[in-house]
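Take a look at chain A:
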Amino acid sequence: MSEKNNISRREFVKIVGAGIAGLVVGIGAGYVAGRGGGKTVTVTKTVSPTSGKQTGPSIPSKPLKIGYMYFMSGPFGTYGKMASAALEIARDEINSMGGVLGRKIELISKDEADRQHVIDNIVKMVKDEGAEILVGIDSSGDSLKLIKTIEQELQVPLIVTHAATPKLTECGKRKFIFRISMYEEPIDLAAAKLVAENYPNAKRIANIGPDYAYGWDSWAVFSKKLKELKPDVELLEPIYVKLGTTDYTSYIDKMISMKPDIVFSSLWGGDAATFFKQAVAKGLFKIIKAYINPMLGATDTLKAIGDSNVPSSGADIWGSGRYWFLYPPHDVYTLNKRFVEKYRAKTGEYPPYVAGTSYTALYAIKAAIEKAYAELGKWPDVDEFVKAMEGIVVAGPMGPIYVRPEDHQGMYYVYWGKLVKGGPRGFPFPILGDLAIYDAGEIFPPPLKTLVKCS
Partner candidate 1 sequence: MSIDYALVQAINTLFYASILFLIASGLSLIYGIMRILNLAHGSFYMLGAYISYTAAMLWIGPTPAGFVAGFVLSLAFLAAVGALTERILIRPLYSKPSELQLLLTFALMIALDDVVKMIWGPEYKSFTKLPWGYMSIGHYSVPIYMLVVIASSTIIGLLLWWFFAKTTIGKQMRAAAYNPEIAAALGMNTDLLFVSAFALGSALSGFAGAMASPILTAYPGMGTDAIVLSFAVIVIGGMGSILGSVVGALIAAIARTVMVIVYPLLEVALIYIVMIIVLLVKPTGLFGKEIVERR
Partner candidate 2 sequence: MNRVLEAYELRKYFGSVRAVDGVSFTLNEGEVLGIVGPNGAGKTTLLNIISGVIRPDSGKIYANIDGKKIDITGWPPPRLARLGIARAFQVPNVFTGLSVIDNVRAAIIGRRRQYYTLKSYDGGLETVDEEAWSILGFIGLTDKYALPAQELSHGERKLLDIALALALKPTILLLDEPTAGLSATEKDLIVDLVKRMKKEAGKSIIIVEHDLDVVFQVSDEVIVMYEGRILAKGHPDIIKTDPKVRSLYLGEEK
Partner candidate 3 sequence: MKILVKSIWTKLGGIDVLRGVTLEISSTSSIALIGRNGAGKTTLLRTILGILKPYRGSIVVEKGGEQIQTTRMKPYKIARLGIGYVPQGRMIFPDLTVEENLEVAYGSPVPSDVLEWIYTIIPDLKKLRKRLGMYLSGGEQQMLAIARALVRRPKILLLDEPLEGLAPRIVKTITKTLRDIREEGVGLFITEPGNIKRIKPLAEKAYGIDRGEIVYSGNVDGILQDPVARRRIWGL
């Protein structure tokens, strides 16, 4: 696998290289594009960083208010807590460097768990509390619900850091909405490749996912791609369960009775952990070859699963996510190392993927504003900000992210990792061991093209 990864890595560097032309990066950070020594790409600052006390006449003096919304309570409440911790780290860093063109960042927030009032609350942050830019959104459904409100009513930029439905960016170009984080389609496409390449004998493929668009779309993308790569697979009747289901035992035994070789599952958060534990208890992993979960690379889920539940034999368990705190490796990519250390100092935990992407979002905002300032010599208005965001490259803990202008979608590599016990490696929870890295250029569909039905 390493040979192939070397190739894809080079592909990726090309894309980043393309984006680098004339780019402004808020952080001067070294990026080492490879594990254990490869070619080093240094992201150079073509425009001098605008940190410091830089206040022109056109720059407002009041703080820059950024509103964010995540699940702060309920079954997925940890996601918000983790993301907001990361946002606070980024805010403090930026503010200690003098803010964005001298404007300090101020964060305000609302709870996405209040499902009936997601839109109300977003509107409140903008109209009533004066948020100039929005960040966040955990649920795909909520992100789609917000499109109309953001694009037509509010007309403020929204940087999505978590919601992963292709429909958000790939079903028509949004004007004010950007997504800095990985979306589900490349991860699912990579999963299909992973299965096709590593499990040539696997025939029967089962699915259990949450009963909403994310669950259906993930299976649709994965299964379509897999059928294309490996026409002999048999796709079993997919199982969908209500979000927040706690008793999977009957489903698991039903699945066992279907005798699958591979189980694909897009369950996430607490649901993923609950399912996993019951699957262990029910011996599912003893009878299958591999378990593939695109959302397993979440530290909170892994913590809930616990080392004791990692089967020592049986199926390979693969997980992915938007960011894995051990990649790029700390010894070669100091930004990631620094972020993990800061996050641990603040929360006592290892950063989950939502932390990585939300942290990066603030730097993307900073970079875009400074880029626009460099070109226009003034604080950008909304349209100018949008223009600056398009094509920007920003370095986050996961490495540089290139924001594709055509669809406002952030691009970087996809990783898949195999679940191993964390204890022996010094972690208090299971971690993803050997990583398979899929280059963005290779795995991303072209902009505004998706296997998912858009209507």
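Here is the rule we go by: a contact is a pair of C-beta atoms (placed from the backbone, for glycine too) under 8 Å apart; a residue touches a chain by one contact, two chains touch by 3 or more; residues count from 1.
A word on the picks: all candidates are chains of the complex that A comes from, given by their letters.
Bear in mind the structure is a predicted one, so any value in this text is a computation, not a measurement.
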Of 1, 2 or 3, the one touching chain A somewhere in this complex: 1
In the complex, chain A residues that touch candidate 1: 72-75, 77-78, 81, 113, 239-242, 244, 246-247, 249-251, 253-254, 256-257, 269-270, 273-274, 277-278, 281-283, 286-287, 300, 304-309
